[in-house]
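As you look at this complex, bear in mind that one protein chain is not there, while each of the others sits in place.
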Amino acid sequence: MALLEVEDLSVSFARRGQRTVRAVDGVSFTVDTGEVVGLVGESGCGKSVTSLAIMGLLPKQPGLTVGGKAVFDGTDLLQLDDRSRRDIRGRDIAMIFQDPLSSLNPVIPIGLQVTEVLTRHRGMKGDAAAKEAAQLLDRVGIPDPKRRLKEYPHQLSGGMRQRALIAMAVACQPRLLIADEPTTALDVTIQAQILELLKDLVRDSGTALVMITHDLGVVAGMCDTINVLYGGRVVETARRRPLFREPRHPYTVGLLGSVPRLDAGRGERLTPIPGSVRDLLPWAEGCAFAPRCTRRVDACVGQPPELVSAHDGRSYRCVNPAPPAGATPAAAPVDPAAPVDPAASVDPAASGEATSAGGQVPAPREEEKP
Amino acid sequence: MTIISGKKREKIDRLAELAAREDERGVSLWQDAFRRLRRNPAAIVGAVILAIFVLVAIFGPFFVPYGPKDTMGIREGVVKVGQGLIPGPSSEHWLGYDHQGRDVFSRMIIGARQTLLVGVVATLIGLALGALIGGVAGAAAGLGGRWGRMVDATLMRFIDMLLALPSLLLAVSIAALLGPSLITVMIAVGMVSVPIFARLLRGSMIVQSNKEYVLASTSLGVSKSRIALAHVLPNSLAPVIVQATLTLATAIIEAAALSYLGLGNPDSSVPEWGVMLADAQPWLGIRPALAIYPAVAIIITALGFTLLGEAMREALDPKLRK
């Protein structure tokens, strides 16, 4: 059974005098125990709002409507009262945020910010809590943890801050960890370290991880299953390998096409997606991606595209998907981390367009190297 | 396959076209601020109060029923202060008589003009002097170098000295220096706001000098003094203008305080709200309304300036812009 089952989640903000914004518009996905799931999309596609809605952290404001279900271990998180939600947060589900500096309280020492979780959920106090906090900092790779406990966020480097935030998140060994762009604000080399740390923590403790990112490199290195979001809805779901080998939704194709690759030929151009996320069609009137889509046909408009389930548990929401890259399903045990020669896996029967779209793996990151 | 209506297709095409184009919309700070100002109910209330006040101040004195010096109440024998007789509102005298038998309504209307005059002139004095000192200090700090830093430091020390003086004391001693008069009140109240304006403009200019566009202009070879005058200064003015609006409110209140201390215009034949309020103090027991009219007028006017000023501050705050 799935650990977290998000079903038809929708979040809309209604403002006086302005039209209602549907930030999340029917997102569904599941996370199994110990699984690493990616939520990928451009900024503004609703991935962060999705995570905040699951955590119940959306700022309370008039006009905010949250619909659908988010069932965690049998209980619908969206139906819980404030108290029970606070009990679950930090203990069973924890979250890591994007900007470690602004996410830490600037006027309180790191130590207290770690121990307060221990006090709240594990009833630890005084020396015991301090000792455990030091161990946690040590576990996330912060050197000299005893001294760091007394320091303030501004005295730590960006990477150390993010490690401290991670320590707070894993303090109670949660069953689900949600990481919202955990590396976006960091230097590339630090990014790799943090991702490595997250991977280790997840592997060691069996914690499930929802990785929210716009960075396909992060996804390629970590995720078991990937959900691609566009306009507040999941447009494609697939295991990692099939997704990179043969993306079916034109948006996924576009995302992959926008990433520079090491294995690209010289002079080969990147293919950016025209326009921005704001130019979208309401899902009720057709495919939200249609205005920017290169494979747009008449059928894209009029009614929302149905979710098409394909082999291998993958599904996509498109009436005119990119053709599969190979005649045979992507069962070949290719290490997705290793650079893939597109020509090797392409069926000669496939169209040229598929060749350019399929089989792409973004530049491998440092931590991927054996 | 569904059939697409022509309208839908049109919409798609329009969106596709939009998507292909770069985002061109760019609204200037001031336009944007003004647009948000119009949407803010507090700003509207403030503006309406001020509009009424200014209209009354400008045109009111032409339509008043009685002269401000006409002590008709005593002449007609209806006002007998000694017996505690100061008649209240009637159909002829809407706000009644004051202790000298003059028509309060007429004096209130004419007083509006004097009050506006005091507030505006005092603020202008403070603004001009403060902006001069702050602008020179800010420009000097921006130019840098030994001389620039020295000029800046000297001017700021001077401002610190002014700040260390209790403001009312400053005003009182100025009033003592010049003798009680309306001009004294204006200068005294204006002087008090000099350090505020100076610090504000200097701080704002220093913030602007560190912005990237200044670096960009420098790298294009624009002269330093030109950058200070043509770029830094205009971009630093927003908080100063907001402060000027807010200062108008405090100026009117402080002018009233000086009048109360007996430093205002000794010639009470030219009515001013602060003076009227001060004059009414001895008669509070008999007719408290004599103090309440000018007090309420002062409070409402100050409220108008404050509302508008605060709304402007909000509208110009880049943090709140979207």
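Residue numbering begins at 1 within each chain, and the chains themselves are lettered A and B in the order written.
Definition applied: contacts are C-beta pairs under 8 Å (C-beta built on N, C-alpha and C of every residue); 3 or more make two chains touch, one makes a residue touch a chain.
In this text, contacts and distances are computed from a predicted model.
*Asks:* Which protein name, taken from UniProt, belongs to the chain you can't see among "Quinol oxidase subunit 4", "NADH-quinone oxidoreductase subunit L", "Peptide ABC transporter permease" or "RsbT antagonist protein RsbS"?
*Replies:* "Peptide ABC transporter permease"
*Asks:* Looking at A:Leu9, A:Val31, A:Leu78 or A:Leu104, which residue reaches the missing chain?
*Replies:* Here the residue in touch with the unshown chain is A:Leu104.
*Asks:* Looking at B:Val78, B:Leu237 or B:Leu261, which makes contact with the chain not pictured?
*Replies:* B:Leu261
*Asks:* Where the complex has a chain not shown, which of A:Ile88, A:Ala133, A:Leu186 or A:Val301 is the residue touching it?
*Replies:* Considering the complete complex, A:Ile88 is the one touching the chain left out.
*Asks:* Tell me which stretches of subunit B touch the chain missing from the display.
*Replies:* 157-158, 160-161, 163-169, 172-173, 176-177, 179, 249, 253, 256-257, 260-261, 277, 281, 284, 288, 291, 295, 298-300, 302-303, 306-307, 310
*Asks:* For subunit A, which residues reach the chain that was dropped from this view?
*Replies:* Residues in contact with the chain left out: 55, 57, 59, 62, 82, 85-91, 94-95, 97, 99, 102-109, 112, 116-117, 120-121, 152, 154, 165, 168.
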